[in-house]
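Pasting a structure below so you can have a look.
Heads up, one of the protein chains got dropped from this complex, but the rest are sitting where they should.
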Amino acid sequence: MTGGKGGVGKTTIAAHAHRLLGWTTVDLDVTTPNLHLYLDCEEEARSRVCLIGPEVDPDRCTLCGECARVCHSGAVIVGRSWDLDPGLCHGCGLCLDACPRDALTPREIEIGEVREYRVRETGARLLSGRLNVGDRRSRHLVRHLLDHTEDRPRLLLDTPAGAGKEVYDVLRAVDAALVVTQPTPAALRDLRRLLRVIRVARVPHVVLINQADLSERWTRRVEREVEVPTWRAPRVDDPLGSDELRDVVREALDGLREEAA
Amino acid sequence: MRIAVLGGKGGVGKTVLSIALASELGAVLVDADVTEPDTPAYLNLERERDVTEVRARYAVRTDGCAGCERCLEVCPWRAVDDPIACDGCGACAIACPEDAIELRETELGRIAESREPELGLRVVHPETEPWAPELADIVHRMIPEDEDCVIDCPAGLGCPVIAALSAADAAVLVTSPDPAALHDYRRAEALTREFGLPAVRVLNRAGSDEREGFDVVIPEDERVLRAALDRDPGGLVHALREPARRVAELLPDGG
Partner (left out) sequence: MVEGDGVSARFARAPEIRVYEVEGDEVELVESRENPAAGLPRGAGRQIVGVLAQLDVDATVAGRYGPNALQGLKAQGIKAYIAEPGTDPEEAALKAARGELPEG
């Protein structure tokens, strides 16, 4: 499930897809995860997500600076003292290997957590990645979630908004993508860019135009521009409870299965 | 004064309010949504100049490669030979025992400065491939040195938003009343607090909801949607003039 522009209804559609498919679902919008609010679910477990960075033994360290020389992110600085900014560490481990005196040992650097929910209606799991507020390593947390779920054959992944590298990482890991958009100039613009990324990642996809009745003119423009099957979903009062919306999502998922076959 | 407009959730009205606020203050509008910049979809922009090019490095294996795959071990994205995934950090080149990694440079687009003639608004906006790396750096380069600006942040609270907040003097926090938007908004509020910035809190598209804790409440207004669909910047700013003025008054030194 992906959407380019934020607020087009991607997460609402993801909630419907979860209820229709009953698959394990992963919320990868790790800076603002909120899919758990769209589903009736209870939290079952929490686990910390950490990168492995360096810890210094001051008795062994001679301030030779080898570790700082290999630290491309600037997390380690060595001058009059050995200094790590844990917020900048990317966990590559090069410093640990570079130290000629074994003065560095691995330590955990927490970037966020994964909350595991049980969805009451389906009995299936929702894994929700939550980056610590202010942390800049959202892509690492997305990567962590992708790595820890890659052995599951049926998985529904809800991407963050945008079309950047995190979204590309997710698209590279999936077999098919349901793209949600809206009939507005901004959403169409974002859709075009997202479709470029989807084509580079070579993912079979279909497009669901949410709230198509907002504008017939822009709905037609989306349909004209997109080269894959599209579905129109209506504006409804209660999107999560709407049978009409659920039926459109079901049709779009069936269509996506055909595209991916 | 530099003002960051953020909210966490997408689609709550950050961009339209940013446009109205920049217009009200006579400030430069900075579109910080590097992967999906939307200001050109709302405004009729006439390009004035390129501010700067956006270049990026990506790693490829060359003939000297002995196949040890040490490069892939140190890369969280396993992005060697994949320019779209590679963020150009160079860890693989440092790790390679054969010195067989080449970091190639490529141009991914530019930062442009444009004018919206009807509003008399200056807009700095990215025109790059969506997979451009170093989003925080791009945001920093878009923010003008000595001019007032309004920074329209992307959805989420990732690097570009953190970059915008680290450069800002004040924040405008925007949400709509639905629970998901409020959940994301509270995280945005917490992030803004970490930077110690004064903030104006805006509830957009309000119905008869709880309004406590908000400085400015903007009722649901079909005119904003119409103006967006008709690409009518004048109509957009007109519809949001009153709330934009109130936000401006509540900013330190009246913006």
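Which chain is which? They are A and B, in the order written, and residues in each are numbered from 1.
Rule of thumb we're sticking to: contacts are C-beta pairs under 8 Å (C-beta built on N, C-alpha and C of every residue); 3 or more make two chains touch, one makes a residue touch a chain.
Just so you know, these numbers come straight off a predicted model, no measurement behind them.
Trainee: For the full complex, which residue in A:20, A:88, A:176 or A:200 touches the chain that was left out?
Mentor: Candidates A:20, A:88, A:176 or A:200; residue touching the omitted chain: A:88.
Trainee: Out of B:63, B:145, B:222 or B:253, which residue would touch the omitted chain in the full complex?
Mentor: Of the candidates B:63, B:145, B:222 or B:253, B:145 is in touch with the missing chain.
Trainee: Can you say which of A:21, A:77 or A:260 touches the chain missing from this structure?
Mentor: Residue touching the absent chain, from the options given: A:77.
Trainee: List every residue of subunit B that touches the chain not included in the displayed model.
Mentor: These residues of subunit B touch the chain that is not shown: 56, 88-89, 133-134, 136-137, 145, 166.
Trainee: Considering the entire assembly, which residues of subunit A contact the chain that has been omitted?
Mentor: Subunit A touches the missing chain through residues 65, 68, 72-75, 77-81, 83, 85, 88.
To be clear about the criterion, only the chains that are shown with their structure count from here on.
Trainee: Based only on mean CA positions, could you tell me how far subunit A sits from subunit B in angstrom?
Mentor: Once rounded, the distance between the two centres reads 18 Å.
Trainee: State the interface residues of subunit B toward subunit A in the complex, per the touch definition above.
Mentor: Touch residues, subunit B against subunit A: 8-12, 15, 33-36, 38, 40-42, 74-77, 84-85, 87, 89-91, 94-95, 130-133, 135-136, 154-159, 161-162, 179-180, 183-184, 187-188, 190-191, 194, 225, 228-229, 231.
Trainee: State the interface residues of subunit A toward subunit B in the complex, per the touch definition above.
Mentor: My answer: residues 4-8, 11, 29, 31-32, 34, 37-38, 70, 72-73, 90-94, 131, 133-134, 136, 138-140, 143, 160-165, 167-169, 172, 184-186, 188-190, 193-194, 196-197, 200-201, 214-215, 217-218.
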